[in-house]
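In this view, the complex is presented without one of its protein chains, the others remaining in place.
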Amino acid sequence: MYMAKVIGSVVSTQKDPSLVGKKLMIVQPIDSNKNPIRSEEIAADSVNAGIGEYVLIVKGAGARKADAKNKDNNRVRDVNDCSIVGIIDRFDK
Amino acid sequence: MYMAKVIGSVVSTQKDPSLVGKKLMIVQPIDSNKNPIRSEEIAADSVNAGIGEYVLIVKGAGARKADAKNKDNNRVRDVNDCSIVGIIDRFDK
Amino acid sequence: MYMAKVIGSVVSTQKDPSLVGKKLMIVQPIDSNKNPIRSEEIAADSVNAGIGEYVLIVKGAGARKADAKNKDNNRVRDVNDCSIVGIIDRFDK
Amino acid sequence: MYMAKVIGSVVSTQKDPSLVGKKLMIVQPIDSNKNPIRSEEIAADSVNAGIGEYVLIVKGAGARKADAKNKDNNRVRDVNDCSIVGIIDRFDK
Partner (left out) sequence: MYMAKVIGSVVSTQKDPSLVGKKLMIVQPIDSNKNPIRSEEIAADSVNAGIGEYVLIVKGAGARKADAKNKDNNRVRDVNDCSIVGIIDRFDK
C-alpha cells in the first residue's frame, strides 16, 4: 500500500462495464511528510474519500477485493487495478 | 489505473494467438495536466480509442478481463497484461 | 522481497473491513547498507515489528498470505498488497 | 506490454526445471522511436525472435500463458514472469 492525496477525478462515458458507477479519483502519491512522490494514478474510491483527503491506495488483485458489498469478488469480472481502501486520519512518527 | 494519451499503434504479424485481432496501441502515460510521464507502453484497446484521445489504462490480470464479450475471462488463455479500459472526457480538479 | 526500516504508522478509522485490526506501518525501503532507497510504503505488520527495526517486505498476492492464523488465505477477502514478513537480525556480506 | 529490442541471450545450466528448453533472451526496452528506456530484462522467447528484432514483451502471469502448445497453462508449474509474445513489424504514428 502507499499514501496518496486525492486531487480530483476523471469523467469517462465510454468505459469498461465493470467501471460504471465507480468514482475514479485522481490521486497523487505522497510520503509521510505529505510531499508528492512519483506520478499521479487513477484509483476507484471504495471509502467515500473527498478531494484533499489523504488516503491508502492498494494496487493489483487486492484492488478488486475492495468492494465490500460483493461477497464473492473473485468471480466478478472487474478490470480495476487500483483502489482507495482507507482514509488516513493521522501519521504517527 | 493511470492516464495516457494514444499516440499510435504497432503492427505485428508473428505473435501469440491470443493477441490476434486485438488493436495494439502505443500509449504515452500522462498526468492530469496532460504532461507525459514515464515511458510509452503497448495497450490492447477494448473501447475503440482513437489516436490523440486520453484514456484509462489497466495493467496485470485486470487487463485480461477487459474483453466484455467474453463472460468467463479467467478460463481463456490470454497473454495480454495492459488494456485501454476507458476514454477520458474530462479531468476535474 | 526487499529490505525496509519501520519509521512509523498510520491511523485510519474509515477503511476497508479487511484492514480492521491490522497494524499499518510506514516503512522506508533501504539497501543492505541501511541507506534509504525509493519512497515510503505502508505495510501490514504480521511479525510484531517495532519502530526502528529492519524488516523484510513482501508485495502483491504474497502479502495476503502473511496471516499465519488463517489457513485458507485464498478464500478470505483481503485488500492488503504489502506485508512485513520478517525482522532482519543481521546483514551478511 | 512494452516494446523492446532483442540484444542477446543468457546461458544457464543450473536452473528451475520449468525453464529448461526455453530460449532466455536479453531484451532492452525501447520507446516507439527505438530509443532505449529503463534497464535490460530477460524474457522467454515464444515467437522465435532473433537478435536485433523489435518485440512485444508481457510480464507477470500473462507471460506464463505464452506457450501456445500448452492448453491448460494454469496447471503447469512455471516460474517464468517475462515473455516475448510478438515481433513488431512496424510502428505507426
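A, B, C and D label the chains in the order they appear, each numbered from 1.
We adopt the following convention: contacts are C-beta pairs under 8 Å (C-beta built on N, C-alpha and C of every residue); 3 or more make two chains touch, one makes a residue touch a chain.
Please read all numbers here as calculations on a predicted model, not as lab measurements.
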Of D:Ile30, D:Ala43 or D:Val85, the residue in touch with the unshown chain: D:Ala43
Contact footprint on chain C, counting only the chain that is left out: 1-3, 29, 31-32, 37-38, 46-48, 56, 58-63, 65-66, 68, 71, 73, 83, 85-93
Positions on chain D where the hidden chain makes contact: 7-19, 24, 26, 39-44, 60-61, 63-64, 77-82
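Throughout what follows, only the chains that are shown with their structure count from here on.
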Whole-Å gap between the CA centroids of chain C and chain D: 31
Where chain C touches two or more other chains, by residue: none
